[in-house]
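With one protein chain held back, the other chains of the complex are shown just where they sit.
Take a look at chain A:
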Amino acid sequence: MLKNYFKIALAVLKRRKFFTFISLFGISFTLTILMVATAFMDKILSPDYPDYKRIRSLYVSTMEYKNTKEGWMNRSDVSFYFFEHYVSTLKTVQKMAISSNAKASNAYVNNKKLVIEYKYTNADYWNVLEYQFLEGKAFQQREIDNAELVAVISEETKKAYFGDRKTVIGKYISADNINYRVIGVVENVSKTLYNFSGDMYLPYTISKDYKDIDLMGGYNAILLAKSEANVPKMKKEFDQMVKKLPLPKDFDKIYCNADPFFANITRRIAGDGTSNGLTKVVSIISLFTLLFLLLPTINLVNINITRIMERSSEIGVRKAFGASSKTLVYQFIVENLVLTFLGGVIGIILSVIVIHLINGANLISNMHLSMNFTVLFYSLIACIFFGLFSGVYPAWRMSKLNVVKALKAQ
């Protein structure tokens, strides 16, 4: 029986090319966008090179002052002084990776300008984050203490500045007219990880602002706990330390948070010192996803109703020759499942192509998206669910049709 339904379904889909096309297009397009969006989310959210220790980590990147009486507020990145002077005293922080914001400098290769984004980091930065060194190694505490002009550069920068040269260790790279000795080359980091991506990494001791005595500055840090279980303790200790910070002039409150990875992002997008914006961002994303899925579903139901209505005479004939309402409902559901399944397959193929194209076009530098197979699995389940949902109602309605009326409806 099922085989017959299949055969009928394929025959019908083949004959009704327009409806089939519209439906397939809707399903596969929706699925593709969903897949690409989740691949993108996945890229941002799941542990990725070089930041693999997210479950043991908390991220600190904003400092906020408030004057609650007057309603003033001031918000900025965090100072190196704050990390060194306050955070480093916390017992639960096993290691701390400090890095500055990206700054741009100009280098010249064959009279062509090359913009090099550089960051200052501390020594533990290279211990917390797992950069892959293609050659050389990171700078150690000794180089930092001596404020040596040494640099770790990315593979991309090596290529752009030195060309196809095999090794560049010991060579000098000149940015903004300062000569840095290259001591290491690391694999490129996706730009989506903007805290860790960069063209060149330098010891913080050669920056100008690391000694400024101020809570606000141009740095951020990852605090690494001994284990996942210690993270809540670390957060608590951090919060207590923040409460005791000396209040700056004109303000009566200081907010500074050590957040998990995602909350750290949402706080910057949608939150403030008191709320991390997680609920807000998650609800907005969910709402959009729901709307995004709801529209094609309604559309599909609509197309299905028309498609099935058009075939009322067929329903009449089938009933006259011995199809029960139940059998007819099955037939239409199978038809719909075949349709959604085909749409799903096309959607997957499209997703692979689109992701491949995005990767190839290097839309965001060094970002490599990959298909998330869990998402793929759930998308297929969703597809089948929508197939059922969008087929059951019209099929049920039509199967209840009186045979004579159905036959006359032609």
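The criterion applied here is as follows: a contact is a pair of C-beta atoms (placed from the backbone, for glycine too) under 8 Å apart; a residue touches a chain by one contact, two chains touch by 3 or more; residues count from 1.
In this section, contacts and distances are computed from a predicted model.
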From "Cbb3-type cytochrome c oxidase subunit", "ABC transporter ATP-binding protein", "Putative DNA modification/repair radical SAM protein" or "Cell division topological specificity factor", the hidden chain's UniProt protein name: "ABC transporter ATP-binding protein"
Options A:Thr89, A:Asn146, A:Thr167 or A:Ser313, residue touching the unrepresented chain: A:Ser313
Of A:Leu293, A:Ala323, A:Leu350 or A:Ile384, the residue in touch with the unshown chain: A:Ala323
Sites on chain A contacted by the missing partner chain, in the whole complex: 1, 3-4, 8, 11-12, 15-16, 311, 313-314, 316-327, 402-404, 407, 410
